[in-house]
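Data first, discussion second: the structure below is written as structure tokens.
And now, chain A:
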Amino acid sequence: MEIITSIKPFLAVLVSSLAVLGIIACKRPNIRETWTLGAAVLKLLIVASMLPAVLRGAEIEYTLMQVLPGVAIRFRVDAFGMLFALVASSLWIITSIYSIGYMRSLKEHSQTRYFCFFALSLSATIGVAFSANLLTLYLFYEMLSLATYPLVTHHQDAQARSSGRKYLLYIVGSSIGLVLPAMVITYHLTGTLSFAGGGIMAQAASPTLLTILFFLFLFGFAKAAVMPMHSWLPAAMVAPTPVSALLHAVAVVKVGVFCVVRVITKVFGSDCFGGLHLSPVVCFVASVTIIAASFIALSQDGLKRRLAFSTIGQLSYIILGVALLSPLGMTGGMLHIAMHAFGKITLFFCAGAIFVATGRKNISEMAGIGKRMPITMAAFFIGAMSVIGLPPCGGFISKWYLVLGALEADQIPMLIVLLTSSLLNAAYFLPIVYKAFFCSPEKSLFENKVEEAPLWCLVPLCFTAIASFALFFFPQPFLTLAKIAVKSITGGP
Partner candidate 1 sequence: MHDLILAIMSKYNYWIYIVLLMIGLYAMMVKKNLVKKIIGMNILQTAIILFYISVSAKKDGTLPIIIHGPHAGHHPVRAADYINPLPHVLMLTAIVVAVATLGVALALAIKVYQQYGTLDEDEIHTRIRK
Partner candidate 2 sequence: MKIIGFIIVLLCGGLLAYATSDFPYWGDPASPASMHVSAYYIENAVADTSVPNIVTAVLADYRGYDTMFETAVIFSAAIACFFLLRIFTPESSQSKLYRHIPTGITLRIAPGGKLPEKSDTFERIDSSWVPHDLIIKTACRLFIPFIQIFGLYVIAHGHHSPGGGFQGGVILGASIILFAVSNDLRSTISRMGEKITAFLCSAGVFIYAGTGALCILLGANFLDYGALASLMGVDPVSARSHGILIVEIGVGITVMAVMVSLYYILSSGGQLDEGL
Partner candidate 3 sequence: MSQQFPALIIIVPLLAAFFIFTVSWINRKLCFPIAVLSLAISLVSAMGLLGMVLSNGPVEYRMGGWPPPWGIPYYVDYLNALVLVVVYAVALINLLACRQSVRREFPDKIGSFFTLYVLFVTGLGGMVVTGDAFNLYVLLEIASLTGYALIGMGKGDAALSSLNYIFMGTIGASFYLLGIGYLYLVTGSLNIADIASILPGVYDSKVVLVAFIFCITGLFLKMAFFPLHGWLPNAYTNAPSAAISLIAPLTTKVMIYVMIRIVLYLFTPSFSFGALHVGSVLVWLSAGAIVMGSLLALGQKSLKRMLAYIIVAEVGYMTGGLWLGNTEGITGAILHLVNDAAMTLCVFLAAGTLMFKIKPSVAGELQLDDLAGSFTKMPYTMAAFVMGALSIIGVPPFCGFFSKWYLLSGAVTAGHYEFLAALLFSSLVNVVLFFRIIEIGYYGKPGHRAESGHSIAHMDEAPLDMLIPLLLVAAGLLAMGFYTDDIVTHVIRFAIPAGIV
């Protein structure tokens, strides 16, 4: 596996931070928006330019600065990192277009600050994707938490204040309180923090210490929203919808899961992780999260809160997939990052479009909305199908691999969990679609003329819907990347 050293990974991280200067500098909104879009496109181009090398099996590395003995701020682009970065940067372009429409139509205040911190959080996300060791990962993880705080609390009202406080308490508190000691102990035990193919913890210490260490990591990365550390996610729904769309469906939460997967595969290594008999325990925790989150989602009336709980459930799919330690399960888990991203972002875009067009937030008020906003609700339906995992949409493939993985690791209970949760997904998504199209609105509040969301919101909406549809037929870049990643981890053929 050849190592190419080039500055591209660092450039990919840097490009959106530099865009921040451009956004602050110019006063007129249109130029400011072009800066954001330009940065987004540039970022995608840089990431895509590294794709062929990674597909060939190579890894691109760049060392920025040696900071601690044996540990440097170093970037290494491997298949798994590339998969996540590709998803994040491509969706950033779409979300920028969407947020221009959303912010302009709602005439939100201090948009410059919004776009700056948005760009910063994206550079942090890509930074996490490309980090080569735990320290760089922790650095960008913290930067992401701090960059998203002003976004979550954008409305600056009392509710934003309390949910912002909860957001910080969970995320920054757990990262300093749990991840930092875990990193220090790992550094003490192994002398290094960098991710090695087979994991660095092989024979480091007693099994009990290693288990404690693992749970410190698992619950430390609160962004993965594993059950006890999940309640910041519904609270963060107070943010404007593009923020919850990109960050709380794609970037922030996936970073948490990404870190957990990195810890399982690259820090502990699959054989040491297996040896510690942790796999059933983690699977149990993940499945509890899946089932509980799906049940709570059933009872949520707010559309965004329901989507939030569904995200918590879907995230634990990925942890479950990887924790099964079977190659197919891992591929499914990693693929689910991409599939769920496209599906869930469509749903959030629809929620935002409904709010922009009609100002409605709760599902109970959305009876018969399909007649008035057919395109949005159609996209909502496609997104829902992808998240549930029905065949014509991309979500089906990742769930298919997950099921195969569960069978391969002959974990029958996990299989049952996967299937029941898919049913629960259907249970809380399909009624919305049914009520939107087939029920007639009791109150004739709505004049029956078609009143869609502004074009700026609608186009990205349809694009992501079509994308999640197309992923079913050509899952190519993500599937191969996932396969390469799994091959490098399990050292298989």
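Regarding selection, all candidates are chains of the complex that A comes from, given by their letters.
Here is the rule we use: a contact is a pair of C-beta atoms (placed from the backbone, for glycine too) under 8 Å apart; a residue touches a chain by one contact, two chains touch by 3 or more; residues count from 1.
No experiment lies behind these values; they were computed from the predicted model shown.
K.L.:
Tell me which of 1, 2 or 3 touches chain A in this complex.
P.N.:
That would be candidate 3, which touches chain A.
K.L.:
For a test of understanding, state which residues of chain A touch candidate 3 in their complex under the given definition.
P.N.:
Where chain A meets candidate 3, its residues are 65-69, 73, 135, 138-139, 142-143, 146, 150, 153, 156, 161, 164-165, 168, 172-173, 176-177, 180-181, 184-185, 187-188.
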